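Shown here: the complex without one of its protein chains, the others still in place.
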Amino acid sequence: MPAAADVTLLLFAKARELVGSPQVSVSVPTECSGAELRELLVQTYPQLATLQGTFILAVNQRYLEADESVTIRRGDEVAVIPPISGA
Amino acid sequence: MPAAADVTLLLFAKARELVGSPQVSVSVPTECSGAELRELLVQTYPQLATLQGTFILAVNQRYLEADESVTIRRGDEVAVIPPISGA
Amino acid sequence: MDILRLTNEPLSLESISKEVGSDDCGAISSFCGTTRNSFEDRQVVRLEYEAYEEMAVSEMKKICGALREKWSLKHIAIYHRLGVVPVGESSIIIAISSCHRRDSLEAVAHAIDALKARVPIWKREVYAEGGGAEWKQNAECHWRQKAKGS
Partner (left out) sequence: MDILRLTNEPLSLESISKEVGSDDCGAISSFCGTTRNSFEDRQVVRLEYEAYEEMAVSEMKKICGALREKWSLKHIAIYHRLGVVPVGESSIIIAISSCHRRDSLEAVAHAIDALKARVPIWKREVYAEGGGAEWKQNAECHWRQKAKGS
């Protein structure tokens, strides 16, 4: 089992509606790529399946590309970001 | 002597300051080019000499190019337009 | 100076413009996005906006940094409204001052494009007569474009 960390998962817009909460706590691997993390979150929250392929993640308020590797620590903030529509 | 017409000559900005009046009456040929009309006005008002080469004319609120011919009638409005500096 | 605000209050172009005004600069360019009363033949009653606020401000700061690298700008103000924005009211105001107009004119156009591409703010469009509501997607969303390309 790779190392894991408990993080805060923020959910916005459609993602928040699908999961039914603006934020949850979730355990994620401490080393992974954007694509891997996204896949894991959809497995953990199948309600996000309809958004799969359209949402991106942010870790500590920084966009995480699918092919980018990231180190995650306990207490970090991960966000599910559906396609944006500001302005 | 070519035919002539009495017109109103409007003077703005530096031209008004040089001639000392915002408008005068002047006699001009009824057929001429922009360059010819400009030359004649400088002869009529030598005070405009310092603006020669930088001002353009308008006849009845329409710019008159140097190489453009115009028919002028009694009562028409001719304007001396120094380089503009709006906005 | 960069003035970046997310607010639930109505936006005032006059006061935002005054915030970026400066006696040593002669140009202020601005853009105002407002709620339209229809979208593809459906009547829009209102828009509802939400944001990942901390990250939105952070992304706006990055936009300002990028603008200042390319143009000579005095002050930049970006105000985005959250919550309900009724038809005819402003959801976004960007105002930028510069000594020469080309700088602020170009920077404003770039700022609104960059905001629509990268700042995590979402819009829900509420329709009339039981037409429901819908979360929108900017064509400029920077990963939507990548998805299309791949």
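To keep things simple, chains are lettered A, B and C as they appear, and every chain counts its residues starting from 1.
Rule of thumb we're sticking to: contacts are C-beta pairs under 8 Å (C-beta built on N, C-alpha and C of every residue); 3 or more make two chains touch, one makes a residue touch a chain.
As the structure is a computational prediction, the values presented were derived from the model and not from experiment.
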item: Omitted chain's touching partners, listed by label; value: B, C
item: Listed residues C:34, C:58 or C:137, member touching the removed chain; value: C:34
item: Chain not shown, touching residues in subunit C; value: 12-14, 17, 21, 23-38, 87-88, 99, 101-102, 105-106, 108-109, 112
item: Touch list for subunit B against the chain that is not drawn; value: 10, 12-14, 53-54, 56, 58, 61-63, 79, 81-87
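The criterion applied here is as follows: only the chains that are shown with their structure count from here on.
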item: Distance between chain centroids, defined by C-alpha means - subunit A, subunit B (Å); value: 73
item: Separation of mean Cα positions, subunit C and subunit A [Å, integer]; value: 25
